[in-house]
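The structure appears below as structure tokens.
One chain of protein is taken out of this complex; the other chains stay put.
We just call them A and B in the order they show up, numbering each chain from 1.
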Amino acid sequence: MNPSVEALRREFGGKIGRAVESCGDTIVYVETEHAREILAWLKNTPGQEYNYLIDVTAVEYRDPELPLEVVYLLFSLDRKAQLCVKIALTKTGDLEVDSVVPLWQGANWLEREVYDMFGITFRDHPDLRRILMWETYSEGYPLRKDFPLRGRLSRSEQVKRALHANPEAHYSMELLSIAEAFNDLPHDMRERLAKGERGAIPEPEQGTDRG
Amino acid sequence: MGVTPSDGAKSAGGTSVISQISPNWITTRLDFLANWARSNSLWPMPFGTACCAIEFMATAASRFDISRFGMERLGYSPRQADLLLCAGRLPFKLAPVIRRIYDQMPQPKWVISMGACASTGGIFDTYAMTQGIDTVVPVDVYVPGCPPRPEGLLYGILLLHKKIRGETMVDKSIREEHILQPGGLRLPPEHVDVLSEPFGNSVHQTRSA
Partner (left out) sequence: MAEKRTIELGLATSGLDAQGNPIEVPLALAESANLGADVERGVGSEHLLLNMGPQHPATHGVLRLVVELDGEVVVKVVPHIGYLHSGFEKLGEYRFYNQIIPLTDRTDYLAPMANNVCLAMGAEKLMGIEITERCKVLRVIACEMSRIISHIVWLGTTAVDIGAFTPFLWTFQERERIYDLQEAWTGARLTTSLTRVGGLMADIPEGFEQGLWDCCRRLPSVLDETERMLTNNAIWCARTQGIGLLSAEDAINFSMSGPMLRASGVAYDVRKDRPYLDYETYDFDVPVGENGDVYDRYLVRLEEMRQSIRILEQALERLPDGPINVADPRVILPPKTAAMNDMEAMIFHFKQVMEGVKAPAGEAYVAIENGKGELGTYFVSDGTAKPVRWRIRPPSFINLSALPKMAEGHLIADLIAINASIDIVMGEIDR
């Protein structure tokens, strides 16, 4: 068992849940509300110094009773120690946790991926958008167990929706500083941005020439 | 299939005159010349997405040397290309992109579907993948393999050469633009569904736990 667990219990007491060992690695469960505080402590406290975030991911078990888990894999570059911190989220409650992007920039895309695949939202994330699926993807969150392997729609419907997506869509205007200069933009670009290029599914036009 | 010819095919003055005459010595000689030139100087637009693109790179590089078949001029711009070479998986997110690239290519144009994923979806019978690029664009030559060896790709290219040499300007239909139908698909929806059906041992393999 990783000695960090004892240190965590001394520091945070009841906010630390059970700790288990699996295949030689220590997994410690922490309370959802205090996760960021605990991770920050693990990152910054001398003697812990888990300064390298290996991975952020989530797990859903086949047993529907079991909670969803958000997994943080931490590593200390100086101490060569590894720790797995988990948050359990009951499926009936809000699937919401604090983002750790303020601690590790590397969590940015990893959390976006968890959001995209599991539908878990991250509070204070700077840019929580779908990352792998397109932004108007409406079939759900693919890695959830209730999501069928081939998706929810028929293949023809899927192809149809895909072909209706605008390949130039989702310029995320909020991200670009061009948004500040909206009024100075050329007319056509202003129009395109105003129409919401983040992409609603357009109604099929009759005989659209897509060339 | 209810495909309407595009305006371009209608207004091209030459085609309508030629289409009225039956194949004769002049048109067949002209065909021979045009097809000989076209087949030996294809300008590919490599739509490389995944593993097959690596094998395509190997085909283009020193050992296999695609320029032996007049194809060393890799387009990368659809408007200056006549062969769309889809090498790799085509997820739904990429489907409108390949469709637009195909639409941007001028006639005459051909499509090679390189590899199992491009041809049928391959092992990826999932929520994210088109089950074959032929649900999105028409395909002339399918090259099997996962990924095809460079020799396999070269054989596919030679098959395409053969196909091009058999074309005739009398047959207008081969130059038709396969534009999307009003429903938004290239094929009727039932065809897409049938083309996308799982095959082989998928039933056993798509059972979780």
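The rule we apply is simple: a residue touches a chain if its C-beta (ideal position, glycine included) is under 8 Å from a C-beta of that chain, and two chains touch if they have at least 3 such contacts.
Fair warning: this is a prediction, and the values are worked out from it, not measured in the lab.
Looking at the complex as a whole, the chain kept out of the display touches A, B. The chain not shown here is touched by just one of B:93, B:178 or B:191, and that residue is B:93. Interface note: of B:149, B:165, B:178 or B:191, the residue touching the hidden chain in the full complex is B:149. Only one residue in the set B:27, B:126 or B:168 touches the chain that does not appear here, and it is B:126.
Checked against the full complex, the one of B:34, B:51, B:159 or B:174 touching the unshown chain is B:51. Mapped onto subunit B, the interface with the missing chain covers residues 47-51, 53-55, 57-58, 61-63, 74, 76, 88-89, 91, 93-94, 97, 101, 117, 123-124, 126-129, 146-147, 149, 205-209. Where subunit A meets the omitted chain, the residues involved are 22-25, 27, 51-55, 57, 59-63, 71, 73, 77, 80, 82, 84, 104-110, 113, 117, 130-134, 142-143, 147, 149, 167-168, 170-172, 175-178, 180-181, 183-184, 189.
In this text, only the chains that are shown with their structure count from here on.
If each chain is reduced to the centroid of its CA atoms, subunit A and subunit B end up 37 Å from each other.
On the side of subunit B, the complex with subunit A involves touching residues 4, 6, 92-93, 95-97, 99-100, 103-104, 125-128, 130-131, 135-136, 179-180, 182-185, 189-190, 192-193, 195-196, 198, 206, 208-209.
On the side of subunit A, the complex with subunit B involves touching residues 62, 133-134, 139, 142, 145, 147-151, 154-167, 204, 206-211.
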